[in-house]
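A single protein chain has been omitted from the complex, and every remaining protein chain is retained in its original position.
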Amino acid sequence: MLHIFPVRVYYEDTDCGGIVYHANYLKFFERARVEAFRTKGFELNKLLCDYDIQFVVHSVQLEFLQPARLDQLLYIVTKVTEVRFASIKYTQKVYLEEVEGPLLCNAYFRIACLNRDYRPRGLPDILSKGIRQ
Amino acid sequence: MLHIFPVRVYYEDTDCGGIVYHANYLKFFERARVEAFRTKGFELNKLLCDYDIQFVVHSVQLEFLQPARLDQLLYIVTKVTEVRFASIKYTQKVYLEEVEGPLLCNAYFRIACLNRDYRPRGLPDILSKGIRQ
Amino acid sequence: MLHIFPVRVYYEDTDCGGIVYHANYLKFFERARVEAFRTKGFELNKLLCDYDIQFVVHSVQLEFLQPARLDQLLYIVTKVTEVRFASIKYTQKVYLEEVEGPLLCNAYFRIACLNRDYRPRGLPDILSKGIRQ
Partner (left out) sequence: MLHIFPVRVYYEDTDCGGIVYHANYLKFFERARVEAFRTKGFELNKLLCDYDIQFVVHSVQLEFLQPARLDQLLYIVTKVTEVRFASIKYTQKVYLEEVEGPLLCNAYFRIACLNRDYRPRGLPDILSKGIRQ
């Protein structure tokens, strides 16, 4: 299932090249993954308290196709592509101004599920089911 | 007139003290000022193109009363307190979870109106009227 | 006593106005305060472990006089102006390219000394003496 999250570009997101600074796309992608969780009823803080689980980026591939600029509205499209014992794979894309607009950035994330001591933690059933839906 | 803008706290906003990093409140305040402009029909990019005007923080006082944490929803309340020839004064406040919730941060901004060469630029009538309303 | 700390401006520090984004000066000032501590033999992590003390910005006044740009070298000059029971006042200034160069930014900080539960914590003698020197 796809999750769509709008992000407005503010001054804080840009650099003196006049475009969105590349590192900030990682922030946009994380906001979108967190909101995709929230739509399923999961909050990060509660997951850590209730299930001793947190999510950490294990690896990511990013491709920057076109730049974004101040005041533009971006749409982050998030898709879970694989749920494993203690990791989740995501494909995320950034589109300009419309969900079917120009594609600005592609990302492929592998997120590790860790306990609060940063050791691998299997996904509880309720979570792995919720994420798959 | 008051403008109210919600901000969700994400990982990117926090520091290892477990709270929102102090510098990030300046980002929240700017997002709110920009959105206050937008509700009146003004966009930063167009203002620069059409009127050769941009807004730069000239000075600010910040008071941090209570910390904010991951996943919390903040409300930024923005009020214009004075409009001069080439500057605008704002009072901005951050409330926790509700607009009448606990007050986390107070800010007093003086924003300078500059042209693209960073020299003072008087506010065009249409803007100074719009901001006052 | 004055502490002097150089900061190079990178893309990450700038915005699409072509200048250093105002919130980032708060980062520069904190780096400088931390390094001023370090020159006296204090490290933040150890202070929290050994003395249950951490430092949080209570309030700050910032004045932005002139912009800084990509690749420029800034000098942050840090001076402790008052040490109280559980707070420290600092004056910090940003100079361009030379310690006696153009003044870009003035800041007046009140830093609160808190324990790990974010309650006021009196400065231990060793710290208040060290900071005053």
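Going by the order they are written in, the chains are A, B and C; count residues from 1 in each one.
Rule of thumb we're sticking to: contacts are C-beta pairs under 8 Å (C-beta built on N, C-alpha and C of every residue); 3 or more make two chains touch, one makes a residue touch a chain.
Bear in mind the structure is a predicted one, so any value in this text is a computation, not a measurement.
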For this session: Considering the whole complex rather than only what is displayed, give the residues of chain C touching the chain that is not shown.
Result: 8, 10-12, 27, 30-31, 34, 43-45, 69-71
Seminar exercise, completed: It is residues of chain B that touch the chain not shown, namely 11-12, 14-19, 21, 23, 69-70
For this session: State which residues belonging to chain A touch the missing partner chain.
Result: 17, 19, 22-24, 26-27, 30, 54, 56-64, 67, 118
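Just so we're on the same page, only the chains that are shown with their structure count from here on.
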Exercise. Taking all residue numbers at the chain A/chain C interface, are over half used by both copies (same) or under half (different)?
Worked result: same
Exercise. With chain centres defined as C-alpha means, what is the inter-centre distance between chain A and chain B in Å?
Worked result: 26
Seminar exercise, completed: Between the Cα centroids of chain B and chain C the separation in whole angstrom comes to 23
For this session: Any chance you could list the residues of chain B touching two or more other chains?
Result: 27, 30
